[in-house]
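Here's the structure we're looking at; comments come further down.
One protein chain is absent from this view; the other protein chains keep their places.
The chains carry the letters A, B, C and D, assigned in the order they are written, with residues numbered from 1 in each.
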Amino acid sequence: MSSQTQIFPDMPALCPETLCVSGLSLARGELTLVRDFNLDLAPGEAVLMSGPNGTGKTSLLRAIAGFIRPEAGTIRIGEHPPTIAAAERLAWLGHADGLKPGESPRQALRFWAAMAGQPRKAILPLMRALAIESVIDRPAGRLSRGQQRRTALVRVALANRPIWLLDEPAGPLDGGGRARLADLVAWHRSRGGSVIAATHQILDWPDARRIDLGTHR
Amino acid sequence: MSSQTQIFPDMPALCPETLCVSGLSLARGELTLVRDFNLDLAPGEAVLMSGPNGTGKTSLLRAIAGFIRPEAGTIRIGEHPPTIAAAERLAWLGHADGLKPGESPRQALRFWAAMAGQPRKAILPLMRALAIESVIDRPAGRLSRGQQRRTALVRVALANRPIWLLDEPAGPLDGGGRARLADLVAWHRSRGGSVIAATHQILDWPDARRIDLGTHR
Amino acid sequence: MNALGAVFAREARLAWAGGGGAAGPAAFFLAAITLAPLAIGPAPDLLMAIGPGIMGFAALLSVLQSADRLFGDDHADGTAELYLLSGATPAWLVLAKVMGQAVATLWPLPVIGLLGALMYGVPVETALVGALALLAAIPALSLIAGFAGALAAGIRRSGLLIALIATPMMVPVLIFAAGAGRSAFEGDERAVANLLLTLAVSLGTTALTPFGIAGAIRSRLG
Amino acid sequence: MNALGAVFAREARLAWAGGGGAAGPAAFFLAAITLAPLAIGPAPDLLMAIGPGIMGFAALLSVLQSADRLFGDDHADGTAELYLLSGATPAWLVLAKVMGQAVATLWPLPVIGLLGALMYGVPVETALVGALALLAAIPALSLIAGFAGALAAGIRRSGLLIALIATPMMVPVLIFAAGAGRSAFEGDERAVANLLLTLAVSLGTTALTPFGIAGAIRSRLG
Partner (left out) sequence: MLSYFSNPQRFDQLARVLIPIFGGLALVLLGVGVWLALFNSPPDYQQGETIRIMYVHVPAAYMAMALYVALAVASFVYFVWRHALADTAAEVIAPIGAVFTMLALFTGSLWGKPMWGTWWEWDARMTSVLVLLLVYLGYMALRAALEDSQQAARTGAILAMAGIINLVIVKFSVDWWSSLHQPASVIRLDGPTIHSSQLWPLAIMALAYTFLAGWLVLYRLRSQALRRRARALQRQRDQLARQREEAVS
């Protein structure tokens, strides 16, 4: 796919990984949110998860990442349950962007590149891919909501991990930002990566599977 | 309009108010964001403000609320500049929802009703109008993003003030939530209220004026 | 219920919510006066001599502990904007807020101060004077802490900055409040004068700091 | 640069960012040892006797002050999740984090402790022993504060909770560290033993608390 070369051709290769959720039930407090949920995600696939507010999209993503312990069912990333071993296969974008107000995107992304063991030189192309290279040295606390979100998306891409878990990635993005996100996801999939995103926006990612968690229940 | 009776017919009448922004220029740090911006908002009107991330929508709303001092130009709410006197005419929804994690919507809304001098009995109908009456006693920290946003919208409506300033009101809302927000806004306008909202979503509020801050610059 | 009453009640409720409540500063106070003898050593006459002073010092630190959350949370969660647009006079509003928290959480301090002084071997009358002085000092201490907290709201590691800003302004209260205890201990008749001075400082602070706090909140939103 | 080095360096950088840095705990320490005599009174022999103890006590409080931000900020801004998914061993990661902050911000404490002790009229050798004891106590104090901070991350008024959780665990360090200064003051040869014990507690804490902290972070995400 052409978007691969557009974004950053020198990125080290990705190790594709499968995700398999079977018979998952989640409860929060008194409430059962998700009952007997099944999902198979092969390399290169994308899932767009929608559903009314409060149905449990965020909870489901957090369970897959291993932050919430499910009531029943299994989650497998490759062969592992979501433990530290499997965590290295996931890239996470939550409601919060994980930015420090005093740290500029450049500083933050250099740090996350080092954490993921990825080369720094990927930072600038990825910032460009999300059209925020001009704010690279502005403290994150002064960025606009959309600029913060884009910085967090760069962090996700920078980790170079096969499975992306994105919770409302497009909420604060403008039209251009959504298009650039779609390109980024297409690039990731072309490299063998996969994505699960919870969203209320209508994102047109080509041949993404759509799950409505509301009707599933 | 029928939505008025649907939502809460017993709400005390609203005192309509005009807003007039003329020749406004805003700067943040070294950056000039908005130059010579003009806006007139009569009772019953709605303005939907869009524009690329980082153009200054949030900054503009904050200036109108009196949180940011403009470089040049004037802002008038009725006859007043945005001071405490004029503040009583504004209802504010920022990026943050203004909720305390340990407080339930019922507790929080009772508090804000008392602050605004409005009757408590409006709380339940408004919660119903946004379809979150079922979570009324759940601590806000455990609500989903969309539920939190809806609670904040109830707070805005509850204050019974003529001019609403909404920063991305619909970001975390599902389709149903957006429809209910549209109803709420229609009800507010039918009572003589007006709204300025910054948004990246396509909200279909009937005959709302649309401003693209990106092209304005 | 009017707006100020609502703010007062909410602040008291939030201070109690989450199980902390009055236990918080009280527990810190208790921890501090328990640790001090461990650091200083068990010599009884030494402890007796420093008893009234340590009570004042520990009370000051307990009040400082909760200062960063009082206005810092409002700054972070968007409540500060809402308060400024609420139409209530900002100075009254912040006074209600600080007092709501103080009334809900700080009343045990004089009681523990009394007990603590007795545990340090301080005579009963001296301990009583000390406890009264603490009571008189609480408004001043919590308003000054609130002022520093409003200035530093939302700053990383604001706790330290708050302590640095607040302590110099707390010096007179500390001198008078601890002085009351000490003069009582030394059988000096200045105890009453010190007590009255503490009260006077508290009144003065109550009249002035709310304006400072309101100004600080507004300036931090810009 | 490997992951742990990166965490260490980032934490040190964040501690310095925004102008606070090493000045924070140091300034608090200075404020505490300045206020104590105001509360206790100026009598020189009294101050000399409590000098070593007050230094240990004030150092403990300074370390506590920054504890709520160390893990609380990560919890609030979503960094905690990212750390857990980073693939680095959590215990090592938190150790690097705590040490990064400690190295960046706590090194002035022994220096000010030395100066402070001299200002309290403590003899030079005693003051030196006290400063060494502070140095030896810093790892233990900051790790215990970090543990309490991780347990209380994101809780309203976590500062108080942290103080409550941490102080009992800090008792041994405080006893040995302040004990070293006091024994030196009293010309007691137990000074060296106390110094070594402080160091031993610090080493033990370094070996154990990281697991506790990592577990606490994970449990607070659920």
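As a convention for this text, contacts are C-beta pairs under 8 Å (C-beta built on N, C-alpha and C of every residue); 3 or more make two chains touch, one makes a residue touch a chain.
None of these values were measured; they are calculated from a predicted model.
Taking every chain of the complex into account, the omitted one touches A, B, C, D.
Within the complete assembly, A:Gly141 is the residue of A:Pro16, A:Gly44, A:Gly73 or A:Gly141 that touches the hidden chain.
Among D:Leu38, D:Leu85 or D:Leu106, the one in contact with the hidden chain is D:Leu38. Residues touching the missing chain, restricted to chain B, are 29-30, 32, 69 (touch as defined at the top).
Residues of chain D that touch the chain left out of view are 18-20, 23-24, 27, 30-31, 34, 37-38, 42, 44, 47, 118-121.
Panel shows chain C; residues 147, 151-152, 155-156, 161, 164-165, 167-169, 171-172, 175-176, 179, 209, 212, 215-216, 219-220, 222 of it touch the chain omitted from the view.
Heads up, the rule we're going with is that only the chains that are shown with their structure count from here on.
Any chain touching chain A that also touches chain C appears here: B, D.
For chain A, the chain whose average C-alpha position is most distant is C.
We define each chain's centre as the mean of its Cα atoms; on that basis chain A and chain D are separated by 37 Å. Note on chain placement: the centre of chain A and the centre of chain B lie 30 Å apart, centres being C-alpha means. Here the CA centre of chain B is 46 Å from the CA centre of chain D. Contacts with at least two other chains are made by residues 95, 100, 102 of chain B.
Multi-chain contact residues of chain C (touching two or more other chains) are listed as 14, 17-18, 73, 76, 156. Note for the complex: chain A touches chain D at residues 62, 65-69, 84, 87-88, 90-92, 94-100, 102-103, 107, 111-112, 114-117, 155.
The touching residues of chain D, counted against chain C in their complex, run 14-15, 17-18, 20, 24-25, 27-28, 31-32, 34-36, 38-41, 43, 46, 49-50, 53-54, 56-57, 60-62, 65-66, 68-69, 73, 76, 155-161, 163-164, 167-168, 170-171, 174-175, 178, 182. If you check the complex, the residues on chain B that touch chain A are 28-29, 50-54, 58, 95, 135, 138, 142-147, 149-150, 168, 171-177, 200-201.
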